[in-house]
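So, chain A:
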Amino acid sequence: MSEFLLSIGYARWVLNALLVLPVVGALLTLAVPAARVKHVAFVAALVEFVVSAGLWWAFDPASAGMQFEFWAPWIPSFGIAYRVGVDGISLFMILLTTLTMPLAMLGSWQYITQRERGFYALMLVMTTGMLGVFVALDLFLFYVFWEIMLIPMYFIIGVWGGGRRLYAAIKFFLYTFVGSLLMLVAILVLYAAVGRETGQYTFDYEYLLAYSDVVRPWALWLFGAFALAFAIKVPVFPFHTWLPDAHVEAPTAGSVVLAGILLKMGAYGFLRFAVPFFPGAAFDPTVSTVVVVLAVVGIIYGALVAMVQPDFKKLIAYSSVSHLGFVMLGIWALTVQSVAGAIVIMINHGISTGALFLLVGMMYERRHSRDIAAYGGIARVMPAFAAILTLVALSSIGLPGTNGFVGEFLVLVGAFRTQPWAAGIATTGVIFAAAYLLWALQRIIYEKLDKPENAQLRDLSPREFAILTPIVVLILWIGFYPKPILTRIEPSVRAFVEQVRQPAGPALRFVRRSDVREAE
Partner candidate 1 sequence: MLLGPALGVSALLFAIGVGGVLLRRNAIVIFMCVELMLNAVNLTFVALAQQLGPQGQVIVFFVMAVAAAEAAVGLAIILAVYRHKESVNLQDVNLLRG
Partner candidate 2 sequence: MHEVMFWGFAGVALAAALLCVTRRSAVASALWLVLTLFSLSGLFVLLDAQFIAAIQVLVYAGAIMVLFLFVIMLLNLGRAGPADMRGWLGRGVAALLGAGLAVELWVLVRIVRGGGFAAETAAFPLPPGELGRVQAAEGAVGMLAEPLFRQYLVPFEITSVLLLAAIVGAVVLAKRKI
Partner candidate 3 sequence: MTPMLIDLSAPAGITLALLPEIVLTAWALILLLVIGWRHGDPEHHRWAGGFTLVGLVAALGTVVWLWRAGATPDGLPLMIALDSFRWATAAVFLIGSMAAVLLAQGYLGRERILVPEFYVLVLFATVGMLLMGGAADLIVVFLGLELMSLSVYVLAGIKRRSPQSSEAALKYFLLGAFASGFLLYGIALIYGATGTTNLQAVALQLADSEIAGRPMLTIGAAMLLVGFGFKVSAVPFHMWAPDVYDGAPTPVTAYMAAAVKAAGFAALVRVALTALGDATAAWQTTVWWLAALTMIVGNLVALAQRRLKRMLAYSSIAHAGYLLVAVAAASIQGGSAFVFYAFAYTLMTVGAFAVLAAVGRDGESDLLIDDFNGLAERRPWLSFALAVFMLSLLGFPGTAGFIGKWLILVAAVEAGQTTLAVVLVGASVLSAGYYLPVIMAMYMKPSERAEVAEGARLARGGRLVVAAAAIA
């Protein structure tokens, strides 16, 4: 496989192709007849996935650095370049994105009946935006992508969403916008400070990273600006309230993409930018305490609030708050295991929560209700659906043997080394996770089939099976054999941890001896 990829020069053009293909697809959807729109879009997304899949083989798991890099000057007078690359952290974000998009489109097949053209075009454009965020190695480029994908999402929620879609859409937009604009200022301050200090004005990621020390006096402020942008996206408690609204009101595909990919951008931002740029600020004792506490609060809080939601989508939304709390804890615990675990959770959450939203979408298409109370006992009429829903829920709970466990275990086992109390409390989160999901599961697929309108529900259609099969396979595959993923993540994570730890210095005094061993 890798020889074949080498022979077609894959590494040189893959990232550009990934960024361009969806746009081409979007243009095509605008051009073809209305009846063909979704087919074209789906094929485009599928092609995108196939192209991206090559990354799996072409990626060199031994290297911690950037691969598949491409550089071209863009606005040289401002030191802006088109520079993209992939490392172990972003690799799976890309694959997750390209995998999610075709599934999300299939999931919209019947859900979206109005203005299909616009919907699919926006989905494709959004793909480019999201991939751009994950591959950009120039801060300007990153920022542009970061903002650009807001618009398609805003439209997807606002045009094709549910009853309170307007409120949800603008809330989503404004929330994100607040953070990202402050981040823009921080990027500029970094740019100006590094430029002043070194004489080289550039937005290049690695250059700025190398000299980010010059902003040390205001590192806390800059970190704060970056962190706010990312924390909102993650979302970290208490910046999470856009999430339930956006998730609930968005159409299925919107929720899937939101949960599956958009939330990851926040955590990715921390891993790629906020923390490496300002390790001193990020691991300042106060800051790190605050973050860890917020992460743990998010885990417990999200789970508790999820437990009492009457709306299944909202429940899943709050469960995301809980899951992403683990991610934050993992990053801030700063051990190889916990950071890798955070990335694995990001992948898992994308798969599992995305799948849950797809499943809710299937329920909704049949019954036009997301209320848990509207269901009950549907395992009788939809056994396959019930089986898959159960499996996905278990994966979300973090049952060993599913993907969810691998991530949570890594995060907690790593976090326990540096943040034992936080990890200990976070562990109780697994109890609440089981509580809210199993309770919901019981009320939806179990108990008596007492509502006559539920008695005639169809079980999964072949199309729906086609959506869910890859998800089931992934859940089990990652659950039982995550090694290929872990080996690809590990070098980058190791580099991240070492690089961040180095300048953090005294802030990390709480790192135990036993933890130092691994660096040897």
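Everything below uses one rule, namely that a residue touches a chain if its C-beta (ideal position, glycine included) is under 8 Å from a C-beta of that chain, and two chains touch if they have at least 3 such contacts; residues count from 1.
Regarding selection, all candidates are chains of the complex that A comes from, given by their letters.
All figures in this text were calculated on a predicted structure; none of them were measured in a lab.
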Looking at this complex, which of 1, 2 or 3 sits next to chain A and touches it?
-> 3
Complex contact set, residues of chain A against candidate 3 = 78, 143-144, 147-148, 150-151, 154-155, 158-159, 165-166, 169-170, 173-174, 177-178, 181-182, 184-185, 188-189, 191-192, 195-196
